[in-house]
Structures are given as structure tokens and as C-alpha cells.
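A single protein chain has been omitted from the complex, and every remaining protein chain is retained in its original position.
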Amino acid sequence: MGKVFAVLLVIITLVSVYPIIAHTWWPPPTISTTGPGVDGQMNETMIETGILFLSSQLILAGFVWAFGGRKGKIKHWPGGHKPVVAFGIIIVGLEVLSLSFVGSKVWAAMYMAAPNAQALHVDVQAEQFAFFFRYAGPDGVFGGIHPEKISDATGNYFGLDPENDVAARDDIVVGSLTIPVNTPILLTLHTKDVIHNFYVPELRIQLDIVPGLDIPLHFTATKTGRYEIVCTQLCGLGHYSMRAFLEVMSQSDYDSWLKQQSGD
Amino acid sequence: MNDASAQPEIHHLAPPHSFIRKHVFSLDHKVIGLQYYGLALAAVFIGMVLSWLMRLHLGWTSLAIPGLQHFSQNGAPGGVITPEYYLSLMTMHGTIMIFFVLTNAPFSGFGNYFLPIQIGAEDMAFPRFNMMSFWVTFVAFLVLIAAFFVHDGPPISGWTAYPTLSSIGKDAGPGEAMGQNLWAVSIALFCIGQLLGSLNFIATTLDLRTKGMTLARMPLSTWAWFITACIGLLAFADLLPATILLILDRTAGTSFFNPAGLVVSDTLQPHSGGSPLLWQHLFWFFGHPEVYIAIVPGLGIISHILPAFIRKPLLGGMRVMVGCMIAIGFLSYMVWGHHMFVSGMNPFSAILFSVPTLIITIPNTVAVLIWLGSIYGANLRFTSASLFCLGFISVFISGGISGFFLAQPAIDTYLHATYFVVAHFHFVMAVAAIFGIFAATYFWMPKMIGRMMNETLGKWHFWLTFIGVYCIFMPMHYLGLAGNVRRYATFTDNFLLPLIPVHKFITVAALLTGAAQFIFLYNLFHTRWWGPKAPDNPWEATSLEWSTTSPPPFDNFGGKHPVVYQDAYEYGAEGPQDYVMQTTPGKASAT
Amino acid sequence: MASTTYRPAGPAAVPGVAGSGPRAWPGARAATTPKMAATQTGIWVGVCAIFMSFAAFVSALVVREGSSTDWQHLVLPRVLYINTLVLLGSSYTLEACRRRFAIVTRQETEPGGATRVSPLPWLYATIMLGSIFVTGQWLAWRTLAAHGFYLATNPSSSFFYVLTAMHGLHLLGGMAALTYMARRLARSVTSTQASALSATAVYWHFIGLLWIFLFLVMAIRL
Partner (left out) sequence: MRIAYFCCLGIVVLVASAMLVFARPPAGGTITGKVSYTGTPAKMKPIDMSKEPTCAKEHNPPEKTQTVVTGPGNSLEYVVVYISAGEKPSGPPSQVMRYDQKGCMYTPHVLPLQANQPLQIYTDDPVAHNIHPMPKLNSEWNKSQPPGAPPIEAKWEKPEFIAVKCNIHPWMHGYFAVVSTPHYAVTDEQGNFTIKDVPPGKYTVTAWQESYGTQNQEVTVSAGAATVNFSYKALPY
């Protein structure tokens, strides 16, 4: 029975590891300047923990194979427990140190670095169950947000007050995030009802949108294309269908798009 | 010595005679332990059925499940589960499993039954509190289940019940009216029950140990229950206020969690200035220790059972394992922030929280190494219990490994709300804890019901479950790596469509593994009435529970308190009998 | 199976061998059996849990105040100062009761008749002061309500009502314990009741200290 267990465990271990090595299911290629750092961190962790995983499972299998059903003199681990404990503390301790050191640098680069001063500023309003994006328009100023004016019926998702607020009149509100490639983007995330989340796998960015807070988020997309923005924070019955599209365009396409938007 | 009445009374209460006092409102810790175990058994069955429904919906979204429409007309018109009902199932699955299974069975259930016996006491310190704690928990369970039968169904805000989804009320969606209220009340009651229980465990362990039962001689399972009680005392004392504030926000119009200017379904909410993150801090300050409330008893139980089947004490004796458990319990209060890396809190605090989170892997790793090192050179005996111990070690490794990823904010920012997390906590907390429960059941049932469980069925149960859980939860890691978001009722995004076959595979695996559990149920209930009688010490184990009858008399040791002369795990002795019981006088010839 | 007939373990028993509950705590000296020691331990563990939950409330208060723009300060009703004094007084009377109790129980052993002064009046006084405190808290609520501050009016009034209500509940529990003690002492005054009485006392003093802590927090923060 020990051999059965050992063989089974070895099979399970190898089968489990195969798709990781073969990258059968793997994060989509990153399109952000900070993405490679995340991937590097991910790979490093994958290697280190992979070694831990394989070795510990195989040792378990080996010992069960060797000592399963054995009837004899009890043997003890040579050297007693001290080396074992020390080994565990040192190995894992080193891993912890390296990972947290490098990892926190990657993290800091994403969320703690100050946004570029020339960054293109886009305002994000999340609601059950959609995202809406606001550009300041020709005057470059965002109109104020008045919750009492918010109405899905009139398409006033941001609660603008064009009657009294001139800055609000030329604000452009659209349903998909259109940005120029290789340009620093600064998003201000806010929600009008419950907690939502702004997640773009390709950007390697995931950040909650919390009621009552204006949360800044900045990134730079390096590859044109159409990507999906999804909500990853449980927000109600339509959570699974809450998404928008991220359109990364060349600067020229973006300019013409913007002109067309402010046209009508 | 089965007949306690022939013995001098050491129990300050007379043995009960009426059925009610004996089996329903019993003050006997053994009966209460079995009651907790039974409650957990009922809960885990419900929770498993819920997970089946969820898996079926994820695999085949428009599948009509026959008969379901009769259970919930709104939730499943024509038997097809609606997205909101999926979220209800998910919420109830999480709440039932975490609170009423993973907390009740290994801690309250086995703890109640065996903690007093293992320290040679005749009962818990406060039998009335003990009874109260069970019945409060029972009412909490009924209140939670009642949510299935209110008008707009169970809550949809997940077991974490994040405001503002959970604190606004009906505008937030179906289930957020009465269902969420019932949820909150149930959790508050559960906290009270657990506080009473933890208090009892601590006082009992500190003061009711019999002659010679020093702390150093306490079995590791008792140590684990004691440490868990200490964790639980603080954790539930923190969740209770949080829940009270949530109830007030929902019903009394206060604004603890609800900020101003919320517009939900075109309705401006009458709140001001609250902080949704406040709930997350309060909740996870409870929530992460809760994870260890679920798993530390597992560590203790495995460390207690393993020596009996490897016929040698654990490597490094008691000290290392106890140290690991204490370190885990202590660190568990510094790491709650790793649940909030992407919650919009100050990014600097993410780094502060990630370091202790990574450090907490050290005691866990040491524990695993100790188990591995102990198996070396052992006379490993294969029983259902020992197989589940080995399985526990394997899944505990698998689950712990993925923790390294999620402990780092830089990687968590990609994996945070994906199936990678689901895989992680199911492996390390759910499956590991369940394996601990199974091991404990096969190990202790002979003592608890006085009959031996069927080993053949037990082993088949192990093989199927072991393969099954890997088939269910390993692929979830891959889904997470591919960015598959969790808590989605169905997958409509382009980047998720290719992953649906994986979900179908998981669903099939889940159904089969769930079906395998009926072997266990059959084994358990058949044994209860028709199993062969169990000897007092079937596993040739050393600790006190094996030095009394199976099942033990009302006062556990038949009118006396045992005297302890030996450490808890004197295995591997020379001579015909390779173990020395704790009650055997004289110097142990064992290692 | 080796075993022995039961001998009450306690301070007399060999340390580390018998049920070696912590002994250093107030009132624990009264513990002569493991059960009594457990009562002492239990009450202290319970006190820890209760304090933990109030710590959670207070930290919630601090976070809520820090994160909000709508915080309005609250003028605490005058009557709270009187209530505080009343509660302190009740702690004193309870201690007086325990002193009387100690004298009486010592006289059990000593032969000959010093006059047996019953501890009961002091206990009744404590219960009375407790109920005065509760009434006072209720008056404080009425005063706030009269000024238009209700549970949901603003965050500080919310926290005021929640904290006082929670403390009040625990205090009512304490009064129930005191009444129970009174009924037991009314029947007979024996040293076997010492641990129960001291446990009740520990709880009651804790409730008093807790109130002072909450009162300070509310005076500073609300």
C-alpha cells in the first residue's frame, strides 16, 4: 500500500507540474511598462516554489515507499531535529527575504511611483454593472460631480451639471477606455454604488474602486490593440458581465477619435 | 467500570437519565462534541450540494437542473440557475463551510469530546456554557438556513460580505434585503457561541488537568485546541462588533460603512461619511486568524495521530510542533492586510503586511519538515486514519506553496481575485482541514461510538478523495494563471471562453469526488449501529483517551481521575509492547 | 490502567503536577479546587474577550473618525459624570461586601462569637448603585434625544449609543450575577462561595474600569 501511495503521489505531482512547465495556461503577454517586472517576479517565485513543491512531495512519496508497512527497529533522522528546523528556517527565510525585497520594488514601481506630470488624465466611473470613462474635453477641465444629478436614464453617469457648470459641458463620456500607445495614463477611479475593481490582465493591474474614495492609478500601454477591462470585486448579480474594452491606439488614431467624439 | 454509578462520584453533576437531558440538552462534553460533529456533518452535506450546483452552473450555464425550480422559483426558473442565485449559493457555501464545518468539526466537535479526556478531566470547566455554546451555534445555523426561504433569497455578497454591497439593503440587488439581515444575525450568534466555547477550552486546559498532566505532557491535539481557543477568543470578539455595526448600518440608518453620495439603481442613498475599508479591516482581522482556527486543530490532530501509526514520537518531540503552532497563532494577527493588497488602501502598508505573511510560511514549513523527518525510519502502519494523515501532509504542501505567490503584492496584483486564490485556500484550509477531520474520524470514532469503522471502505474513500481533490483544485491554479476571475456566475469575456472546458473537467471531478463521500457516510452510519465492537485501545496509542473504555463513561474515567506518569508519545519502546501509555508508572524505556 | 481516587488539586498540590492553573491573580487564592481555579481563569479570560470586543469598537471609532469628513463633536450629557461616580461607588461597596464576607467566613473556623455582620447589605447597595447607573445612562440617552441626537444622526452619536448600549448590556449581566450571589448569600454565608463572589467582583470592577475607559474615549473623541 505504501508503494501505491508513493506512485500515485509521484504521478499527481508530475502531472500537476507539467502544465506549468509547458505554459499550457499562462498569463497573456503583458502590454504595460511595469508588466515585465511582475512576470519576472512570477517566474522567480515559480522556480523557487516549484523546487520546494517537487522536492517535498517526492520526499514524502519516497519515505512512504521506503518505510510503509516496515516492521523493524525504529530509526531516527540522523542529526536530530535541530538541523531540520534550521534548514527550514534558513531556506524559507532566504526565499522570503529575496522575494519580499525584489517584489516590493516591483510593487513600488507600479503603485507608489508618482504619475508622470504629462500623463493623460481619464476619469473612471464604475457602477452596477458597467464602467464609464470621462475625458476633460477641449477645455482640459473636468466638470464637478454631483451625485444627486447622476441618472442612467439621461446618460448622466458622472452626475454632471452642464446647466450651471461650464467645465462640464464639453466633458466627453464614453463606454470604453481609449488611450494612445506609449503615453503615460493617469486614471482616477471612483464608483457610484458598491465596491468594484479595475482589472486588465494584460496590464497586470488590479485595483479596487471603493465608494467614497478617488483612487489614482497610472500605467503606460506599450502595444496597440483591444483588451478587456473586467470587474473582479463581487458587486452584485451582474458582476460576471461587468466589463469594458481598453482600446490602445496610435497617437494619430487617438487624436482623430477624440476629435470625432468632441464633434457630436 | 462501564457502570459509573458503582464508582465514587467525581463529577459534580449526577449522570442524566431522561432522554432530553442525555441526548438533547446534555451537559456532557462528549454528547456536546458529538452534537457539534453532527451539526458539521449536516452542514458539510448542504455545503457540498451547493458546490455541486455551482459547479454544474459553471460548466453548463444553461443547464436546467430538474426539480430546482421547486426549491427556488425566483432563483432557478425552469431549473436554470440565475446569476444572482449562483451568488447566493456561493455565499451560503462559503459561510456554511467556513463557520459551521471548518470551525465546528475539528475545533468544537473533536475538541469538546477529547480535550477533557486527554487531560484526564471528568468534563469541561463550565458544562452549562458548553451546552449554551452549542445551542447558540445551532440557532445560528437555523437562522442562516432560513435565508433560503425568505422572499428574495439568500444574500449575494459572499462570505466576506463587503460593504457597501452588503450594507445598502434591497437596492443593491436580490438577497440584500432580509437574506443579508439573517446572515448578519447568524454570524453574530455564531460569534457568541464560539466565545463561550473558547473560554471553556482555555479554562479547562489551564485548570482541570489531572495529577501529573503537565503542559509538557499534553497531547499535541490538546495543545492545538488550546491555541485555537486563544486565537478564536480574540478573533470572534473582533467579528462580533463588526457584525453589530453592519446590522446597524442595514437596519438603523447609521453610516459606519456607507459613505455619502451613493447612487444605487438611480436612488441616492441617505448615508454620509462611512468607510467600506473599515469593514474590511475589522473583517480580515478576524478573517485571517479564522483560517488558522480552521487549520491549527488539523495540524494538532495530524501530529497526534501520526505517531501512533509511525510508531515513534515526532522529530524534535513536542517542543518544535507546539512552537510552530504558537508562532502561527501569533503571526496570524499581523497578516490580515494581505487580503487587502488591491483594496485601495495605502500601497506602502501592502509591503508591511507582505513580510509577516511570507514569514508565517516558516513555521508551516518547519511543521511539514518535522512530519517528513518523523516518517523517516518509521514502522509506518497503513490505516484509513494514517492514509488521511499522509494525504493531509501532501495537500498542505500543495496549498502552502501557492501562498508564496499571493503573499507578494506584486504578484497578487495579477492573481488577487482569480481562481488561483480559490485553489490556494481550498487546498490549504478546506481540503487540508477536511483531511484532518477524516483522519480524526477514522482514528477516534471507535472511541466515540465504541465501534470500529470499516477499513476497506475507509481506504477506498481515501484513494478516491485524494485523487479527486487534486483533480478539482490543481486545475484551478492554471485557471488563475490564465486570469480567470472568481465569483463569476458564467464566463462571457473573450479571454475566459477558452477556459470553459477546464471548468467542465473540474465540475465532473467535483461531482465524482462528492459522490465518493457517500462511501464515508455509509461507513459512518453503518458502523454506528452495526459495526464490530471496538476495544479500548485499538491503535495501541498512548494518550489518556485510550486508557478508558470505548465509549467512555459519563465521568470519563469511571469515578477516578487518571494519574499521568509519561510524556504523550512514548512509542518505539523495546520489548513486546512498543509503546508506553501515559498512565503507566515508572520511567519509560522508550526513546 | 493506573489511576487514583480523586484528591482536590490546588495550591497545596505539588506545583506542575496537579491542575496547575495560574494562581497569581486576585481572588485566585480563594480557589481550593480545580473547579474554583477554573472559575477564576474563566472570568479573566472572559474579561479579556470583552475588552477585545470593545477595543474593536474603539478602533472602529478611531478609523471612522479619521476617514470621514462628516464628524461632528458631541457634547456629552452632564449626568454621565454622576454615573461614573455611582459606578465607582458600587465598586467600593462590593469590596466592603467582600471584606465583611471574609470576616464572616473566618469566624466559621474560629470558635467563639464575634458578632456575625452580614455582607448582604453592602451587596444590596452595590445592586442599587448599579441600577442607579443604568437609570442614569437611560437619562443620558433621553437628554441626547431631546437635543435631536439619535442613533443615526451623525457618526459620533451613533458610536455613543452603540458603546453605551453595549456597556450597559454587559453591566446588566454583572447585575444578574450580583443578584444571583445575593440569593446564595441570603441562604448561607460559607467559604465555598468565596470564588464565586470574587469572580463576580472581578467582573464588576472590570465593568467599572471599562466604563471609565469608554468615558475617556468618548470625552476625547466624540
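Brief remarks on what is shown
For reference, chains read A, B and C in written order, and residue numbers begin at 1 within each chain.
Following the convention adopted for this analysis, a contact is a pair of C-beta atoms (placed from the backbone, for glycine too) under 8 Å apart; a residue touches a chain by one contact, two chains touch by 3 or more.
It should be emphasised that the depicted structure is a prediction, and the values quoted were computed from it without experimental measurement.
Taking the full assembly into account, the omitted chain touches A, B. Touch with the chain omitted from the figure is made, among B:E84, B:E545 or B:E570, by B:E84. Of the listed positions A:P28, A:P115 or A:G238, the one in contact with the omitted chain in the full complex is A:G238.
Among A:Y157, A:Y199 or A:Y254, the one in contact with the hidden chain is A:Y157. Within the set B:T251, B:N346, B:T492 or B:Q577, the residue that contacts the chain not displayed is B:T492. With the whole complex as reference, residues 61-62, 74, 77-78, 80, 82-84, 152, 170, 173-174, 265-267, 490, 492 of chain B touch the missing chain. Residues 127-131, 152-155, 157, 162-163, 173-176, 236-238, 241-245, 264 of chain A touch the missing chain (whole complex, contact as defined above).
The criterion applied here is as follows: only the chains that are shown with their structure count from here on.
Two chains share more touching C-beta pairs than any other pair, namely A-B.
One finds 33 Å separating the Cα centroids of chain B and chain C. The geometric centre of chain A is 50 Å away from that of chain C, both derived from CA atoms. Each chain gets one centre point, the mean of its Cα atoms, and the points for chain A and chain B are 30 Å apart.
Shared contact sites, meaning residues of chain A that touch two or more other chains, are absent. The residues of chain C never reach two or more other chains; the list is empty.
Residues 1-2, 5, 8-9, 12, 16, 19-20, 24-28, 37-38, 41-42, 45, 48-49, 52-53, 56-57, 59-60, 63-64, 67-72, 74-77, 80-82, 84-85, 87-89, 91-93, 95-96, 99-100, 103-104, 106-108, 110-112, 127-128, 147-148, 150-153, 159, 189, 192-195, 197, 199, 201, 204-213, 215, 228, 230, 232-241, 243 of chain A are the ones that touch chain B when the two sit in their complex. Residues 1-7, 9, 13, 16-22, 34-35, 37-39, 41-42, 45-46, 48-50, 52-54, 56-57, 60, 63-64, 67-71, 151-152, 154-155, 158, 162, 166 of chain C touch chain B in their complex. Taken in their complex, chain B has these residues touching chain A: 82-84, 87, 156-158, 162-165, 168, 172-174, 258-266, 268, 273-277, 310-312, 315-317, 320, 342-344, 347-348, 350-351, 354-355, 358-359, 361-362, 365-366, 368-370, 372-382, 387, 390, 393-394, 397-398, 401-402, 404-405, 408-411, 413-414, 416-418, 459, 463, 466-467, 470, 474, 478-479, 481-483, 485-495, 499, 502, 571-572, 591.
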